[in-house]
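With one protein chain held back, the other chains of the complex are shown just where they sit.
Chain IDs A and B follow the sequence of writing; residue 1 opens each chain.
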Amino acid sequence: MAEMWINMGPQHPMTHGLWNLKVKVDGETVVDAEPEVGYLHRGVEKICEDRTYPQIIPIADRLCYGSSLTWSHLYCMTVEDLMDLKVPPRAEHIRVVAIEMQRIASHLMWLAAYAVDLGMMAGFLYAMRDREIFIDLLQALSGSRITYNYPRIGGVAHDLPPNFQRDALRACDYMDKKLKEYEDLYDGSTVFLMRNQGVGILRREDAMNLGVTGPTMRGSGIAYDLRKDHPYSVYPDMDFEVASHPDCDCYARYRVRMVEMRESARIIRQALAKMPQGKWRTIAPRTAPEGTGIGRVEDPRGEGMMYVVGDGTDKPYRLKIRSPIFVSVSAAPKMLIGYKVADVVAIMGTLDMCIGETDR
Amino acid sequence: MDIEKAPSMIDGNPEEKVLRSLAEGFPRTISGGEKLKSGVIRAHVERTDLYAVCQTLRDSLGFEHISMISAVDYPDRFELVYHITSYQSRLLLELVTGTPKDDPGVDSVSSVWGGANWQEREAYDLMGVVFRNHPKLERILLPMDTMFHPLRKDFKG
Partner (left out) sequence: MNGEDQASPSVGQVMMFKSKEFLKWSDEVMEVVLKRSAVGGSIDVLTTDFFNWATRNSIYPLHFGIMCCALEMAVASAPRFDAQRFGVIYRSTPRQCDVLLVNGPVSKKLKPALRRLYDQMPEPKWVIAMGECAISGGPFWSGYSIVQGVDKFIPVDIYIPGCPARPEALIDSFLKLQKLIKENKKGLLTGR
């Protein structure tokens, strides 16, 4: 059978952004794969060298639009490390509540898009409906639906709105009930299990060496989560489990994300219960000292990291952004070789790609 | 499934252990080892020994994961900053190396950690640093026929 290269992209029915996947097929089996990114490159790192520190917060939001609070929070953490700024405890708790809500919304978006890829429209409709509840809560908090511009260097922009605690607890209870319904819907579908179990194996050693992080790594049996093992903010006070699964296939990554949603609801309840009174923001200085700052967060997609170099002015000298999906996509060929063309959609879907952060 | 716990604290905390092993293993090329904060350490290395240091880090010191490779354009040199994570000991090492502007090249570490492959391609694409022995050093984010390296300070967009 002749081998040939097929282009899947940049416009393709897989709903996850703008990239190109060249697969070399021998009949129906994938023999080689080569991802090609860069269709969404906006030059964010160069733009950031021309903007003052607070002006970069909305740009950091638009890095990964599926979970934009994580990225603006990461940027603020990095600059606070550079400026040696202490954030008040109330702001830290508000940040944790907002980030965990964003994690649930991001995983629900993944669930919806993944269902569409596998042909299960019912999953898309249910997951999008439930995601709207968390989007409404975040809209009450910050004023916008997806790119929030809510964290500030030194805290958060404004305090919690009235009745937020009551509504957030109601949303967490509702989510716990709905997670059971999702598990019945997905795990009860024989076709879903057939398309996911045993497909897209990424072995533990490959995951560690190739730099894959996040739910993809935890689905290969490595129970490492930056919130537990390298904690930041007020995560040391929160009690939650790290989700991991020993099979290294697509089903394992799906289970990891479902457990993470449940643990996020748990963290939201604890953070709201422990929320102290006080200020929600300290005013940051206008110029940053000379030096460097690092920030790391556990993004819903993996390990996000930023490195900023300050030079005494009010604009950064260099801002480097580490995107988890950039590295995971380079590990994609390891997961694709040997499977059929129809499995490509399922495998790339479990990576939960957000091309905004890949291409920056 | 768990990873092994951090090594015992009998002979110093893990950050100092790693810095000491590096300083003893490469006395002439490693300098400036310091602990930045809990769990984060930094060291400076000459670019000639970069590959050997990285191999030691992966094989005997348990640093399995390369988090980030950044390239910074200073007026007198290009600086490459490697952030390397150890899952076992929960440490982050910031390894800094410099390369002169007229010959911007270091050895590629993509054979040590596969995760460095695309990160080095991106540093080449945007900053113009050449990585010797890289399996496929091509542009990755910009179109293939781009003539400039945008992140350099002398490029005005």
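Simple rule for what comes next: contacts are C-beta pairs under 8 Å (C-beta built on N, C-alpha and C of every residue); 3 or more make two chains touch, one makes a residue touch a chain.
Quick caveat: nothing in here was measured; it's all calculated off a predicted structure.
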> What shown chains does the left-out chain touch?
Replying inline: A, B
> In the full complex, which of A:Q11, A:T190 or A:Q277 touches the chain missing from this view?
Replying inline: A:Q11
>> Of the residues A:R129, A:R170, A:K279 or A:K340, I need the one that contacts the missing chain.
In response: A:R129
> For chain B, which residues touch the unseen chain?
Replying inline: 142-143, 150, 155, 157
>> Applying the definition given at the start, please give the residues of chain A touching the unseen chain.
In response: 10-13, 15, 17-18, 38-44, 46-47, 50, 58-59, 62, 65-66, 68, 109, 112-113, 124-125, 128-129, 132, 145-147, 356, 359
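To be clear about the criterion, only the chains that are shown with their structure count from here on.
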> How about chain A: which of its residues touch chain B in the complex?
Replying inline: 37-38, 41, 43, 45-46, 206, 208-213, 221-224, 229-230, 244, 246, 294, 296, 303, 305, 307, 309, 317-318, 320, 322, 326-327, 329-331, 359-360
> Which chain B residues qualify as touching chain A in the complex?
Replying inline: 1-3, 39-40, 64-68, 70-73, 81, 83, 87, 90, 92, 94, 113-119, 122, 126, 140-143, 150-151, 157
